[in-house]
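Input: a single structure, listed below in structure tokens.
What you see is the complex with one protein chain gone and the rest in place.
Going in written order, the chains are labelled A and B, and every chain counts its residues from 1.
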Amino acid sequence: MTPRRFSQVLVSASPGDAVTNEAFALRPALRALGGSDIYARYYDPSLAGDVLPLEECGRRAPAGAAAAADDVLVVHGSIGEAAVASFLAGRPERLVLRYHNISPAASFRPYDAGFAALLDQGRAEIADLRPRVALTLADSAFNAADLEAMGYQDVRVSPLVVDPAGLRGLEPDPATAHHLATEVEGPVLLYVGQLLPHKRPDLLVQAFHVLVTYLDPDARLVLVGPARLPAYGNAVQHLVHELSLPGAWVTGPVSPEALAAFYRRADAFVTASEHEGFCVPLLEAMAFDLPVVARAAGAVPETAGDAAVLLPLDGGPELLAEAMYAVLHDDALRARLVERGAERLAHFAPERSAATFAGHLADLA
Amino acid sequence: MRLLYVAQRYGADVAGGAELHCRQFATRMAARGHEVEVVTTCARDYVTWANRYPPGTAHLDGVSVYRLPTAHPRDLHLFGPLNARVTLGEKPVALHVQQEWMRAQGPTVPALAPWLDRHAGRFDAVIFFTYLYAIAYDGLARVAGRVPVVLHPTAHDEPTLDLPLFDAVFRMPDAFAFSTEEEQALVERRFRVDRPSAVVGIGFDLDVTGDGDQFRRRYDLGDAPYLAVVGRVDPAKGSTELFDFFAAYKQRHPGPLRLVVVGEPVDPPPPHPDVLVTGFVDDDVKRGAVDGALALVQPSYFESFSMVLAEAWVQQRAALVQGRCAVLAGHARRSGGAIAYRGFAEFEAAVDLVTSDPALAAGLGRAGRRYVEEHFAWDAVLDRYEGLLSRVLRRVRA
Partner (left out) sequence: MDEPEAVPDLDDVVARLQARVEERRRSGAYPPGLEEGLEDHFRRIVAHRATPDFTGLRARIAALDTRARFDASAIHAQSQRPGGEVLHKAVSRLIGRQTQGVLDQVQRYADGMRDVLGGVADSLENPLHVHADLVEQLDAVLERLAAAERRALAAEVELAALVARVEQLEASSTPAR
């Protein structure tokens, strides 16, 4: 009797991406349960061999349809893709939906109606999948609530399998490290994440203006991450220039090694995001012993726990600036947050999270 | 006329060109029979605006002075970087950030607006000195349109003048009073406003003398000919360049010529056997220094008028002036009392001329004196000033 296969299906796989990382982190646990491979519709060439093209999924089942029906597809839902939706529609395997949240289309619409439509389509695909799904695993209570709003029931919460210590163990990119050591003086606030409207890097820039104008003129702000919405990315650049903030640096996308250099140089981590399905960078920051300031929105409180300063959503740039100042200059606060951060990381130890995930899968009859 | 002057500082021991001019105009207009009052702050220095004078009414040389406290001193730790960002940084700078800069620059005077609301109506004209500070920014907005308003911009070609923030400031007055033709041209080019204006200039006392012999004795200069540099001596005002030029000149032309630096330089010259620094001296000694000199040197790149130059001309001294400063070059051209030099070669030639030809030096000094007599005797200045004010009042009442 061939062991049941637990294949993972992604829309796209790229190095450093949280969903891709979780798929790799889950693979050993899934292989222990039975065979397991990772399939994706799109994948970065560097992952070829490790990640297989979607068309090959199911071709390895030696036996007939019966065996295939016993197999499981763990579908990672984070973005819509019609080809994947139609692929899934034709599959006999049982589906486990691993939901990572689809970004809110409303915040994209003013900048790119086409992109917003794709996000709407993605939500529709997830909703349409519901009758086929045998087990639903969300990586946060916030994401679970999102699915429940789409009619899903019995949504289980299983923490994201993530290993931020891996980034800590990377050799930092020498050029970036050198630049940061020699050209960037003063206390550094770091944001890591996409430059997208719902993550509010514009609010970070406004708060930074208040910080350097009224509280600490020597502070620096570094925003690391890709701007997949050019119109919004450009608006943030304009904001930095029109507020005349030479201490603010929008870096664009960087390699994992360069990211490690930024985390090492930083003195604190900040995010003003209003919508997060999990927020891996919070844990990465804690792995680098950085105190964290964030806002109580989405899954941020669940991920950060008591290891971050969580500001209420009705606070504006002035409150955020005050928090930035405290997290850079209040040594007692910094120490407390760093200590709590280390504890928080233990809570998300990858082996534990992977075991929890596998445990849920074992419940599949 | 009933005149109200609005100045950021006012007092007998307030140092500073614009504030001194304001006091001179106020005092002399009062002496001419006008009713003159001043509203100002309790601050004595413009770097911090810290309150030093007691608030309330005082009387100074026939002028009633109302002092209002500043709300808080300027935070230098914050203002420096903000100033650099706004005046030197990337353009365009958002208007609200420029307004934040103005707030941070100060002086913030909470009692000013209610005071002007209550009292401005008593006057025929309200006159502001200096475009730059918050007192003008807030005050002009408060009285413009209700009472005739005149502004003495005392503007230079500096980065702050380009801020769009000041477009509003320069559209509020009914008339402008300028120190020089160059300032008038600068403001008209930058703001394109169409208002009555006059190059009023600054007045000078013509009965000024100095004792050169006493100065020479005091500093043991003997008979050596010397060039005098007077006033705020700092690198931004061309002092470094002058020290280099003088040293180079001495190397090429060994001789008895010396350079006397009258005052406390911000950046002292490198030690040189023929350069003497007097340190801070009082006006008498200063006039003696000018009297005993072969010529005054005015090396500054940034001058809105250069009182030092005019004072030297009153004492009939020739002058060598920085040719790259439009104001100084303009005075030199109009007066025939100074040689404008650009670069070392011209400096060398100019020094050669005055050292080798005493008649020429004397001629330059006399020409300078005539220029000041004709244009900048106080009576001439105040006549022009009254003319401007009358024109404005007639126009506004019409």
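As a working rule, contacts are C-beta pairs under 8 Å (C-beta built on N, C-alpha and C of every residue); 3 or more make two chains touch, one makes a residue touch a chain.
Fair warning: this is a prediction, and the values are worked out from it, not measured in the lab.
Looking beyond the chains shown, say which of B:His96, B:Arg122, B:Arg217 or B:Arg395 touches the absent one.
B:His96
Hey, which of B:Ala84, B:Leu165, B:Ala377 or B:Val396 is the one touching the hidden chain?
Once the missing chain is taken into account, the touching residue is B:Leu165.
Among A:Arg168, A:His198 or A:Arg336, single out the residue that touches the unshown chain.
Of these options, the touching residue for the absent chain is A:Arg336.
Out of A:Ala141, A:Leu313, A:Ala342 or A:Ala355, which residue would touch the omitted chain in the full complex?
A:Ala141
With the missing chain put back, one of A:Arg27, A:His76, A:Arg123 or A:His209 would touch it. Which one?
Considering all chains, including the one not shown, the answer is A:His209.
Touching the missing chain, which residues of subunit B?
Subunit B touches the missing chain through residues 71-72, 91-96, 98-100, 103, 108, 164-165, 167-168.
Contact with the hidden chain only, please: which subunit A residues?
Residues 110-111, 140-141, 157, 159, 202, 206, 209-210, 214, 230-232, 234-235, 237-239, 241-243, 301-302, 304-306, 309-312, 315-319, 322-323, 326, 333, 336 of subunit A touch the chain absent from view.
By definition in this document, only the chains that are shown with their structure count from here on.
Where on subunit B does subunit A make contact in their complex?
Going through subunit B, the ones touching subunit A are 77-78, 80-82, 85-86, 89-90, 92-94, 97, 100, 104.
Going by the contact rule at the top, pick out the subunit A residues touching subunit B in the complex.
By the definition above, subunit A touches subunit B via 209, 212-214, 217-218, 241-246.
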